[in-house]
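If you scroll down you'll find the structure; I have some questions about it.
With one protein chain held back, the other chains of the complex are shown just where they sit.
Then we have chain A:
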Amino acid sequence: MGSLLSSFGLNCGKEEVNEEERHIRANDRAFNLSRHYANNAIKTSKYNIFTFLPLNLFEQLQRLANAYFIFLLILQLIPQISSLSWFTTVVPLVLVLSITAAKDGTDDYNRHKSDKQVNNREVEVLIDGQLKKEKWMNVQVGDIIKLETDEFVTADLLLLSSSEPLNLVYVETAELDGETNLKVKQALTVTGEIGDSIENLAAFDGEVHCEPPNNHLDKFKGTLTLNGEVHSLDNDKILLRGCTLRNTEWCFGMVIFGGPDTKLMQNSGKTKFKRTSVDHLMNLLVLCIIGMLALLCTVLAIGNTIWETTEGSSFTVFLPSTDSSDPVLSGFLTFWSYVIILNTVVPISLYVSVEMIRLGNSFYINWDRKMYYPRKDTPAQARTTTLNEELGQIKYIFSDKTGTLTQNIMTFNRCSINGKSYGEVFDFSGQRMEITEKTEKVDFSWNPLADPKFAFHDHSLVETVKLGTPEVHAFFRLLALCHTVMPEEKKDGQLAYQAQSPDEGALVLAARNFGFVFRERTPESISVVEMGEHTTYELLAVLDFNNVRKRMSVIVRNPEGKLYLYCKGADTIIYERLHPSCTKLMEVTSEHLSEYAGEGLRTLALAYKEIDEGYFEEWRHRHYVASTAMDNREEQLDAVYEEIEKDLQLLGATAVEDKLQDGVPQTIEQLAKADIKIWVLTGDKQETAENIGYSCNLLREEMAEVFIVASNSPEEVREELRNARKKMNPRSGDEPTFIKSGILGKRSQVMQEEETDGEYAMVINGHSLAFALQKDMEMEFLRTACMCQTVICCRVTPLQKAQVVELVKKHKKVVTLAIGDGANDVSMIKAAHIGVGISGQEGMQAVLSSDFSFAQFRYLQRLLLVHGRWSYLRMCKFLRYFFYKNFTFTFVHFWYGFFCGFSAQTVYDQWFITLYNLVYTALPVLALALFDQDVNDRWSFQYPQLYSPGQLNMYFNKKVFLRILLQSCYCSLILFFIPYACVHDTVRDDGKDIADYQSFALLAQTSLLITVNIQMALDTYYWTAVNHFFLWGSMSVYFAVTFTMYSNGMFLIFTSSFPFIGTARNSLNQPNMWLTMFLSTMLCTLPVVAYRFLFIQLYPTINDKVRHKARQAKAAPPPTPRRFTRRRISTRRSGYAFSHARGYGDLVTSGRFLLRPKRTRPALFPVVDSPVTSTTPQTYRTITEEDESRSPTSE
């Protein structure tokens, strides 16, 4: 299912001509082609075989670093300038370019493959009066195509006809909006009449005028002109690409939007190449460094000009000036010569190493057993290997709810029947026991129709049911009757329910297990197996649910002929409508309800009443009148419903658990401690979201206040936001304060963090959010929201999710992470700095567009607090060290410039320059960046505060960089002037020369290497065998290589390449050489040690403290993580278990449906007359390979 959206990649806007109106003629390819609408092919790949090399090279050379090295290479080819051999640049550059090209190539190849797979899917298209199999990519706008059950919808279609009654089709939109329940689409009657007659379809010549492609999933405007009549089209008649056809044998549709124009692709947003903040900083620093380089070179060039004027011109006796006799020209050339020599401040190996480190750290994520989910056999996966260190800097998490925080599984957990609460387990001493997987489950084997997956732990309820207590029976009867669930008999005789909302499914399933099995429904009857007895109720009316009523009722006639009204709904609503006689029961039940709500369960109150036959007939008439009223139909119907739903008898209450994923509250607690703000962006309605907020610790009772923004006009929303802000911080000004951070013209407004005096949270509903996200209010919204610890946005569309993320990203200098599992989260996942996909819940789309993926929300804490933190730490250490070692290396040249006539003479041997970054210092720093950890994972969890340095960017920022610069300056001064002073005028112990250039070079480079290695040792917190091996190995390699290169053999073979013959032998046997090295390395490192020690003593960071503590506790293992205790909360928050959408409940219930004459109604559900037949397997619909995990009730 997933690969369809793997192509989310590009927005393929081939024809960006402003399309004002789309005009399509069915079955008229010639006409449609003339309009040049995009066909159904999608293309997300970037290159083909021929364009790959030039395009990729071009792209790579656009990267500043690569261009810079090409430029250097060109410089080196000019003999007057070349101060280093050309290969010192070419070898690394070619290496870098080819590695990147290979990576890009494979990526694009994979995109090609997935494009091809999607484009080559086959669908039946009506061409020239015949159905032909055609590839998806060849489908054109205006084509009529046939879809069969469980097929993906090929493109955005106008539904023409279907196999189902009333021209209905059922689609699953999980990939589109993340909702797993089925949705109903209905074709126009005019087109529906065509049915599956191919001739008629081929003759169909309707013309569609509609809006141009856009990304509104829930809106469509258009007209269909057929036989001169104009029919209006709305979203109900459109099948969107990305949906899956369910429970519908076949349907025909006409392609309206194809490929890139489909709402799915329009909604996918653009793929942006994500870069980490460290990347940005690095780019900035590289620019600074280049500036610095230019400055250094200018100084040296001016020096050279002066030198040439004053000294050089008189030194011509021994050093004739060549063609560049002009001092200014000489200075100019020297400038470029020094550019080459000093280029090591930005070595190309930096970029390669950074990539390698990120890759390595990504592998750790893939390899982590603690992020592996055994039940689904899914390990965590780092899909993007370039963002690791950003994981250590997250400040905002944007989370989806369904499937991310929750499992999207509803379980019937508790119930209160006639004042007695069921569902808890007590041990012998009467203590409440925690229910774990090991707790004994109730055995439902006495009920052959029970679903074996249903788990309930309280045995007393079953006993009560078996005893036949009337209230309990009435309770479950209600659950079995009052709903809009549709039953479905699988091939193997298994009964499955298709519920509009998982809550309802859970309730009906519970009733089923307790012996009240809902078997079948027809528009006029409901068949139930009550404790093994087949019973058929006559369904007289369904008083449907809506958001205002917050309840639903059914009116049925039982086999005895009595009329009953069964009602379930939000407790407050039901309570208002109860008969005064049940006041006592109300009180008891209220207590239970609070208890359930306190545990984060979604509750419903159940009530019933018996209805007088005569009254009902009269009511029915009024109902008919109301349902056919032309205006105010809704209100009239509501009034009629209201009339009959009163004086109810309370039966009890149910509590359904929206099962959280394992460990979610703990994870959220940990993340909150790490000072990460969590925003939940959910498509759910407010109450549900709020409830989940409480149950997973996002909203806490001890919070100072939870603001609820639910207004219907922009002014009110603004007012509410402002009030909330004032409450949080009365000093907060009217105008937000911005930190100006304009770098190179890229000016962005960054909003300052504002203080609050307490923990706050905000819940904002869909309407208000839409207003809040408007241009003039977004800043107000952002300010208020960012002051809250938690923000919950309800009824959010996928695009709004992305907007929210973008808003925060744009105006806050923070790193954001979005986590989600469904296609509706894709835009958000792509918008955030880091996108995390939860794999295995609702298809793979989220995973495919994510940067990291794993199976459970709780792994997020490990990803951030352990992997992220370490990656950040390592990357920063790496960068700090890398810049240090290269600056130190390079600055020595600068100082030497003053003593060699600014002639761009290098201090070191050329071979040392070539190998310094590639060989001598490459591996130890790599080991540092791959293995280092300040404290182990357990301590990281123990002290989530360790995470905050990353959020504040403390380990690597401009200040740190400056400090490194100064340290390098100091070290380079030491490394040049100490050897200078020691060697100057001195001789060997046999009187021979040692102040020669070659010995000096050897002395300087050896001191340098030892110094940087000691610095490395100081930076390493975690000495594994590999670190030791690499560090000592590098030193040994240096000496081995040096002695080899300075040996007779090498000189005699390559005379001109190795002129340093004998230098090592002749100078390294001198004690004063070693004493000099010892002195200079000590002078370089001792201040660092003293400085660090001093800071640990005076201003220890959290990191130092924990490290200290970890060391003390080395023998004793760190304390086990504290158990999360669920707080009992007194406040009653009723979450009531209804889905927010009106699904096919409408159909079951609407007046139209009820009042339609029987004969015109084809069997929507099989009409079963006798109870006997209902036990035989149903055969009216063969559903091939119904994916079991898809059905929420069957889990």
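Note that a contact is a pair of C-beta atoms (placed from the backbone, for glycine too) under 8 Å apart; a residue touches a chain by one contact, two chains touch by 3 or more; residues count from 1.
Here is the rule we go by: contacts and distances are computed from a predicted model.
This figure omits one chain of the complex; the name its UniProt record holds, of "Cell cycle control protein", "Superoxide dismutase", "AP complex subunit sigma" or "Autophagy protein 5", is "Cell cycle control protein".
Only one of the listed residues, A:L287, A:M531 or A:M1082, touches the absent chain: A:M1082. Set against the missing chain, the residues A:E21, A:E440 or A:D990 yield one that touches it, A:D990.
Only one residue from A:A541, A:A570, A:L660 or A:V836 touches the chain missing from this view: A:L660.
For chain A, the residues touching the absent chain in the complete assembly are 83, 311, 314-315, 317-320, 322, 337, 364, 366-372, 374-379, 413, 434-437, 657, 659-666, 673, 858, 870, 899-901, 903-905, 931, 933, 936-937, 943, 945, 978, 980-1001, 1021-1027, 1048, 1051-1052, 1055-1056, 1059, 1061-1062, 1065-1066, 1070-1072, 1075-1076, 1079, 1082-1083, 1086, 1089-1090, 1092-1094, 1096-1100, 1102, 1104-1112, 1121, 1123-1124, 1126.
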